[in-house]
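Quick one: this structure, given as C-alpha cells, is what I'll be asking you about.
Now for subunit A:
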Amino acid sequence: MAAPRIAIVGGGLAGLMAAIKVAEAGVAVDLFSIVPVKRSHSVCAQGGINGAVNVKGENDSPEIHFFDTCRGGDFLANQPPAKGMCYAAPGIIYLFDRMGVTFNRTAEGLLDFRRFGGTLHHRTAFAGATTGQQLLYALDEQVRRHEAAGLVTKYEGWEFVGAVKDAEGRCVGLTALDLRTMKAKAFKADAVMLATGGPGLLFGQSTNSLINSGSAAAAAYMDGAHYGNGEFIQVHPTAIPGADKLRLMSESARGEGGRVWVPRRQGDNRAPRQIPEAERFYFLEEKYPKYRNLVPRDVASREIHNVCVNLGLGVDGKMCVYLDLTHIPRATLKKKLEGILEIYEKFTGDDPCDEPMKIFPAVHYSMGGLWVDYERTADGFIDLGSPKNHMSNIPGLYALGEAEYQYHGANRLGANSLLSCVYAGQIGGPAAVLYAQNQAKAGSETPSSVYEAAEAHWTNRFAELARRDGPENPYKIHEELGRTMLENVTIVRENKKLEQTNAKIQELTERWKKASVLDNGQWANAPLSFLNQLENMLHLSRVVTLGALARDESRGAHYKPDFPDRDDEKWLKTTVAEFTPEGPKFRYDPVDVSLCKPVARKYD
Partner candidate 1 sequence: MKVSDRSYFALKRLHSLTGVVPIGLFLLEHLFTNSKALQGEAAFNDAAAELARIPYVGAIEALGIWLPIAFHMVLGVIIATTSQANLGKHGYAKNWQYTLQRVSGVLLVFYILFHTWMTRFDSDYLNSVSAYAFVGDQISNPGVFAFYVVGIVSACWHLGNGLFGFAIHWGLATGRQAQRNVARLAMAVFVVLTLVGLNSLLAFAGKGVYPDWLTKPHGTEHGAVVYEGGQH
Partner candidate 2 sequence: MPRQNIELRIRRQDSPTGPSRWEEFVLPWQPSMNVISCLMEIRKNPVTKQGQKTTPVNWESSCLEEVCGACTMLVNGKPRQSCTALVDNMPDGPITLEPLTKFPVVRDLQVDRKPMFEALKIVKAWVPIDGTYDLGPGPKLSQAEQETSYAFSRCMTCGCCMEVCPQYNTRSDFIGPAPLAQVRLFNAHPTGRMNAHERLDAIMGRGGLVDCGNAQNCVEACPKEIPLTEALGELGKQTTVYWLKNLLNK
C-alpha cells in the first residue's frame, strides 16, 4: 500500500492545525487554498481565544467554560465535542504560547486574560486586538517548517470545486481549479478535509473576508455531504459600515470596559460627548445588570435592534448605537486594543479614544456548517482514537472550523471560534490519519478512470461557463441575493418574509442561468470562478432560509417574534439538510445533552 496522502482545503486556523497534526504523524499533506494561507480569514479575528487557564484567582475551570458554551449556544450543540474543546483549551493556548505568539502579559510575565461575552470570567487570551492574525501566523510558520522539510505541499491559488468519490461512495480525492490557468485538475487523496470557512458572502456584506463565499462547503453539500444547523447565523452587534464590507469592532472593546448606549430622547442630535450621563440610555447595563455589556452576541444584537427599530432611539435615526471607550485611559486602550482602534480611525477618521464609536450589527459567523460525526467516551469526552471525529456522512470527507457545525449550537460565544478551529484541526487531523491508514483498500488505489472522469466533468463545466454570454451580471445577482438575505434572514425572522426570500432565491437561480461570464479569457479569470461559486451560494442560501422557515421557535441567533420562546420539546434538534436538485431535504436529529442539562438562558 502506498504511503497515504491527505488533502486539506483551506489554510485558516483549522486547516493549518490539521496540516501540522497530519505532518507530525509523518503523513504527506496537500494543502489547497484560494489565497496564500497567510491571508486566510482567521486573520480577522480580533479579540482573543478562550481557555479556562484561571490566572485571575476567579476559580475558573474548563467545566464552567463548557457550561458557558452550552448555554451560550442555547443547548443546541452536541455536548461531548463542546466538552472536549473546553477541556483542551488551556493546552491549546499554551501551545500557541510555545510557538511564540505575542500574547499580552501580566506584570509577572504570565499570559494575560480578558473578559468576553457570555461569561463572568477572565478567560480570553489575546495578542493586542489582532489575536486571530497572531495565531494564524504561528500556525503558518509551523506549516512552513513542515513545508521546508518536504511533508507539506501547498497549492495556493487553487479552488476546491468538488469531491472525487469512488464506486462505494468514499471520498478519494478532490477536483480543484487553478485560478491562474483556469484548468481543473483531479487530485488523489486518502482523505479530504474541508476547512474552508464560513459563508458570509451569502449576505452580501458581512464582517467576513471576500473569500468567504461558502462555495466549497456548498459544493460538498451538493456532492452529498449533509449540512447541519444552517439557519443559525450570528449577527455581531458591533461593526463599522463600509461600501465594500462591514468591519468588525471586536467584543474585546466591551471586554475592556466599553459601554453601549443611545440618547434617551428620540432625535437627540447633540454630539455624543455633549449628552450628559443622565440622558444616556445604557440599555444593556440596565436590562442585564449581571452581564451588562457582555451578554452573548445574539442577545446584544437583538437589544440593539429593539432599541433602534422598536423604540426608535438609534443614533441618527439609523440602526446605530454608541460604543464608548472614552472613559478608559488612552495608554490602556493602545496596549490592549490598538489593532481595532486603528481600523476604526482609518475608516471613519474619528479617534475612538476621544469620540464614542458609531457601530452597527453585522452578519459575522455561521454556527451551522457541514454535518460531522464524533465518537464519545463513557465520561462524555471525545474518543481521540476514532477516525469518525469530524468525518462527514461521506466516508473520507472531513470538515473543520467554521465550515462545520459542531461546537457552537445556536449561538457562538466570542473567542470560542479560534478555539473551535484549532481544536477541530487537533482532533480532525489525527482522525483522518487513522482513517487513511486503516482502509482495507486505500483511496489512492482507486482506478485512475475515476479521477479522469471527475476532471473531465469539471473541465466541461468550466468550458460551458466560460461561454456564457447572457444579459445578467453575476455580481448584480449576488448583490440582490445579499440584500434579500440580509433583510430577511438575520436578527429577526418572519415566516412570510422567509417564504418570499426562498422564492427570490429561486428567481435568482433562474437568472443565474442567463448570467454572462463577463470575461472569456483563459488566464486568472476571476468572474469565471465566481460564476461557479454563485450557483453554490444560491443553493446554500436556501438551506439557511428554509431551515429558518421550518424552525418555529426562538433559540440563540434564530429569533422569530411569532415564536418568541425556545421549544425544547419540539426543536431541541439538529437540523440536517440533504441536497436534492429541487432543494434541501431536512431531517432532525436528537442532540446529546447528557452532560449539561438545558436550563433557561438568562443573563440578567
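What we mean here is this: a residue touches a chain if its C-beta (ideal position, glycine included) is under 8 Å from a C-beta of that chain, and two chains touch if they have at least 3 such contacts; residues count from 1.
A quick word on the picks: all candidates are chains of the complex that A comes from, given by their letters.
These numbers were taken from a predicted model, which means no experiment stands behind them.
Enquirer: Once the contact definition is applied, which of 1 or 2 turns out to touch subunit A in the complex?
Expert: 2
Enquirer: Mind listing the subunit A positions that touch candidate 2 in their complex?
Expert: Per the touch definition, subunit A meets candidate 2 at residues 17, 20-21, 24, 35-36, 38-41, 43-44, 91, 94-95, 97-111, 127-128, 130, 133-134, 137, 141-142, 144-145, 147-148, 180, 209-211, 241-245, 247-248, 335, 339, 342-343, 346-347, 349, 426, 473, 475-476, 479, 518-519, 521, 523-524, 526-527.
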